[in-house]
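Shown here: the complex without one of its protein chains, the others still in place.
The chains carry the letters A, B, C, D and E, assigned in the order they are written, with residues numbered from 1 in each.
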Amino acid sequence: MSELLNNDLNSTDLARENAALISPELADTVTLTSIDKAINMLSQIVSPIANLARSNSVWPLTFGTSCCAIEMMCVGMSAFDISRFGSEVFRATPRQADLIITAGTITRKMASALITLYEQLPEPKYVIAMGACTITGGMFNDSYSVVQGVDRIIPVDVYLPGCPPRPEAILDALLKLQQKIRTENYAKRRVQAYQQRPVCYVDYDCGRPLEDLLAMAMEDTSLALDQK
Amino acid sequence: MSNLLTRAKDSIYQVLRGLKTVAVHSLRIPTTKEYPDTMPPLPPHFRGRLALNVNPETNEHLCISCRQCERVCPDKCIEITAHKSPETNKLELIDFKIDHGLCMFCGLCTEVCPTDCIINTNDFEMADYSREALVYDIRKLTLTQGESSHYFAAKEIALPKPKPAKPVASAPIAPSIAKPVETKTEAKPVETKTEAKPAETKTETKPAETKTEAKPAETDTDTKSTDNESK
Amino acid sequence: MAQLQVIQILIFVLLGFALPAIGMIGLAYILQIMFGYHRPNSVKNQPYECGIKAFQDAFLQFDIRYYLYALLFIIFDIEVIFIMPWAVTSDFISKALKYPMLGAIEMAIFLVILTFGLVYAWKKGALEWE
Amino acid sequence: MLANSAELFKFTRLTLIWLTLIFGSVWGACFIVGVLLPTLLLRACDNEIFALLAQICQYLTPLIAILVFIPINAMFMVLVERRGLALFTVRMGPNRVGPDGLLQTAADAVKLLFKEDIIPTGADAWLFTLAPIIFFAPSIFGSIPLLAAITGNNDLFAITNLPTGIFFIIAASSVPVVGIVMGGWASNNKYSLVGGLRSAAQAISYEIPLVLSLVTICYLNQSLNVVEIASRQTGGFLNWNIFGGGALNGLDKYLNALINGSSNANDILQAYYPSNQWILTVIAIAGLVVSTIIAFFMYITAACAEVNRIPFDLPEAESELVSGYNTEYSGIKFAIFFLAEFTNLFIVSSIATIMFLGAGNNPIPQFLIDYLFKNVTFIPQTINAITQALSPLINQIHLINPITFWSVVWMIVKTYSLVFFAVLVRGTLPRFKIDQLMDFGWKRLIPLSLLVFFIVIFAKGVINTNV
Amino acid sequence: MSQTDTNKPNETKEMELGKFGKFLKDNGIDSTRKDDSINVETIVISVKDLEPALRLLKTSSETKLNMLLTISGVDYTDRIDSIYHLWSYDHNDALVIKVELPKQSQANTDTVNLTSIANFWSAANWHERETYDLVGIRYLRHPYLRRILNPWDWEGHPLRRDYKQLVDALNDKNPHSFR
Partner (left out) sequence: MSTNLETTNLKTDEMIINMGPQHPATHGVLRLILKLDGEIVRHVEPVIGHLHRAQEWQGQNRTLFQYQALIDRVDYLSGMFTSLAFAHACEQIDGCQIPPRAQYLRALVCEMNRISSHLLWLGTFLIDLGALFGFPFYPFREREKLLDLFEEIAGQRMMFNYIRIGGVQRDPKPSWFEKVRKFTAEFPDRIDEYEAIVTQNPIVLKRTKGVGILDKSVAMDYGVTGPSIRGSGINYDLRKTRPYGIYPELNFEIPLGQNQGDTWDRYMCRILEMRQSNNLINQCLDKMPEGEISGKKQIAGLRIKAGEGFSAIESPRGVLGCYVISNGSDKAYRIRWRNPSFCNLAVLPSLLIGRPISDIMAIFGSIDVILPDVDR
């Protein structure tokens, strides 16, 4: 009700505020209510504290496929000690993690699993694409079986080149991610909440959709069990 | 029964031994290198970010556009744009791009480079927020004179001879070499080398050349300071 | 006094359940809903199974071994609970009856029976996992 | 000698700051609810309703104390664990958030609060939500009877002095496993299911040795009341229950008399240990001492298993079952699981302290103090003077008094030493396997606990006969 | 990626039979010896002799070639070779066995059949699956012949010289790259 009222009274103000909060691709589907605005006010008070807390306790998922995973392990070990930044709590389940470090090559067979894992992280979630293989495919970027850049299947926040990057470089990427988290706005994330479908990250339209990949993994299971 | 007792005794002893070994570790100094505060000591041959050298003495760009690195690169992450100068009939470098998101840091390009132009620096902090930002163009790739001389010294490469006559090739690059970092040296007088390059009449070239007469010691400190700032 | 204590402890027990419940529901749901981090979708809500879609529901009939231990536990735990009142009053009774070893002998008989039960279960193989 | 003194110093500083924070805030909360508020209410209006309200406030003080204590203490324990493990593995540990990483776990807690909360498809939503509450609630009401013992039976906490305290605690400590099984089953996740089942099997198996070792102490003290058990252990470590549960009482008295130069030392010894059957008496006392020491370690082992600490952390075995019963839990529900786990560790440590390690009593025997301060009289004098000077204030506030203060201090020292020991164990030992765990529980610990109990009752009987 | 250099290696000339070739001949299995370019005896045997020959070589106390190092498939455009490297846990001898499988016709190149040895030699199981996956030799009577490295619904055999790479969203050329 209140939004109707608002629309009648000062629609231009609303439009301006909407434009400030809503990202352009969602502009035609989302309208802000007065509740949203109240929450926005509140979030401006809360978000500095919450952002500070979140940036200082980024718990990574133990996700690693190849060489970079070893460096990711090393960064938790004594010599580099990621625990100084509060990130040594590597969680095995995505439900409790905030960050995927895609350490290592992602192949087509692995892609569906990665998408599922990314989806299963609770919001707010972040991705660091670590190493050449996950940024662009790297040295395997003409291989028939390698996904050429993990940003084709999940959105990436920080790109970390190297093959594999030194553990210090991971810390550097983590610090950059922390900076990014600190500048985040709650309200903007909230508006994106209207978008409730699994990621099938838009890079090309000609490819297989996500559902196919997931179904593929499923049938792989059933086939393996049927045979024996 | 006695067997059970001895086993129990053994187990307790071994567990206590392990606990003691672990507990004693708490008295040792941590091996942690506190990274953002102290930079790791990297060996000179460390294969970090790729960069292009200039001649530490004359500030000429060392690249001769021979495309050896482009050809040998297993990832094809190097792209060289060059054209043949109609006047001198020699190759002229226009742009040099390296996609660090694609690079596997194998160091093959540095091995085949005939002029030791392309090198691996000790910089590894390349993380960025977008994939496009990882494609470095010639402006970001070219080192300053001080940095070049630092790497020439560290990697024990013989210093290059100054190019014979035609400095034309490096003319279009020179302006782009200048980095904002060095503006502090702008006050120094312009040295004689500028006359050798007729094309470098633009104003931006000046700071880059001010370093040519700097003493080696000074150059070293300069390198360090720029390093720190860039980190 | 004792009655009051019992009532108070009961209140504490109830509050012990109620407060975290209210705290959790209050904090979790209000914060979640207010700050908009509730974005469920089909893939996110799948049970986690190492990145692959779960093959079957997890509501299964599970291993009998767990039940066996539970049964054994109940037997033993009840007997242990029987020991408790004895533990508090044995000295008093022994002194009252002027026979100091009485409590010890009583309990010894009880423990022997208990031990026999354990040995029986052991010999029958109820304590073997495989 | 101490190469790592810098880090150790930082660790100690951090611990002290946090402890001040914890007990300061708990004291503050108690003061407001238990003293300030009732006083104000009574002053405001002198009628019955207000008097009742004031009384309710006083009655609720223990609950408030615990509600304030649990979250802050859990944060502190997590930090101690992370910093402690860092010490053992030659690294720094969290040191960037706040001074020396003081606020690291606070940041974690705030973050978990704001995480999204997911209920998986096919999960039983009600049970899924109820599980963390059931897991957490016992740590609130289960620790209430401990308060009287911890605070040295302070007036405000006298209401928590249950005659059947230890019985109540044991009853409460067997509730969390229901939460684990419930959470594991309701998640619709196979890892959770297996984790929950393992947890149930493990908890019930280790409950028996745990209870038996506690009953041993109850029998030796002829009481189920934690305050009474605590008060029986005054006067130095020889009176602790871990050394025979009062069997060495006479030795303590004898030494005391001996050092003080009292003439009736031998009479005291005679009174406690009659010489007519001294061989039997010595054997009985030795048996008692040995078996209570064994009971203590048995309790520690079983308690570790009860609270799922390494080497018994099978329910959440990270390398096999991903994260065990809490695989599907995220956000605040996971935070509550996390909170309760560490609180349970604290509770079992404080039970161990109260039951075995002399509760809040001074570990230094009286004769040793006498011996040491025979010539140096100014220190006790100074302490006395300070106490005298502060006594009006103390009597005014009647929340803090020297007994409570020293009791709490000794409790903290002893309990956190045990917690730190658990961290050390976590840094050293790998995990058991489920069948070995069961074997260890049923075929080693339970027979051993029965044996210990057997020895204790007969030894006590022998001593009783002789006295 | 186009196969720029598909020049086949030179065909090697035949040689006299070596130790193992003679042993096989004594047991009634014909073989021809190729040039030993890897300093070990290299023999070529026919498709039907493969299984008995390997069975013999593995179990016979004379040879005891009981270690199957690898099974590799090589596509020589007109034929496909299945190559078996045999070593022994007990002595220092080595043997390479090649089976040449001509591609029947242009239409039917994706299935090349050969008898599986996985039924009596467990080591061969995964190697044969891999060779089937990558090169496309179909091992008959294999207990479980499925793709092993690529997803089960993969099309084509990547290590064939004529393999055309699948192009889709995950596997397309990077628009930002220079290749």
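Just so it is clear, contacts are C-beta pairs under 8 Å (C-beta built on N, C-alpha and C of every residue); 3 or more make two chains touch, one makes a residue touch a chain.
These numbers were taken from a predicted model, which means no experiment stands behind them.
In the whole complex the chain that is left out makes contact with A, B, C, D, E. For the chain left out of this panel, the touching residue among D:P311, D:G331, D:G358 or D:G461 is D:P311.
Taking the complete complex into account, C:G51 is the one of C:P20, C:G51 or C:G103 that touches the chain left out. Although one chain is hidden here, its contacts on chain B can still be listed: residues 10-11, 14-15, 17-18, 21-22, 25, 31, 42-43, 45-47, 68, 71-74, 104-108, 111-112, 120. For chain E, the residues touching the absent chain in the complete assembly are 1, 3-5, 7-10, 37-40, 66-70, 72, 74-75, 83, 85, 89, 92, 96, 121-123, 125-126, 130, 134, 147-151, 158-159. As for the chain not pictured, it touches chain A at residues 61-67, 69-71, 73-74, 77-79, 92, 104-105, 107, 109-110, 113, 117, 133, 139-140, 142-146, 163-164, 166, 220-221, 224-225, 228.
Operating definition for what follows: only the chains that are shown with their structure count from here on.
Hopping across touching chains, the smallest step count from chain C to chain E is 2.
Averaging Cα atoms per chain gives one point for each, and the point farthest from that of chain B is the centre of C. For this pair, chain A with chain D, the centres built from the Cα atoms lie 42 Å apart. In terms of their C-alpha centroids, the spacing between chain B and chain D amounts to 57 Å. Residue numbers of chain C whose C-beta contacts span two or more other chains: 35, 37-40, 42, 44, 46, 48, 50. Among the residues of chain E, those in touch with two or more other chains are 174, 176-177, 179. The touching residues of chain A, counted against chain E in their complex, run 108-109, 111, 136-137, 141-142, 144-149, 152-153, 203-208, 216, 219-220, 223, 227-228. Those residues of chain A whose C-beta lies close enough to touch chain B in the complex are 78-81, 84, 128, 132, 135-139, 141, 149, 151, 156-163, 165-166, 168-169, 171-173, 175-176, 180.
Chain E meets chain A in the complex at residues 1, 144, 146, 149-153, 158, 163, 165-166, 168-174, 176-177, 179.
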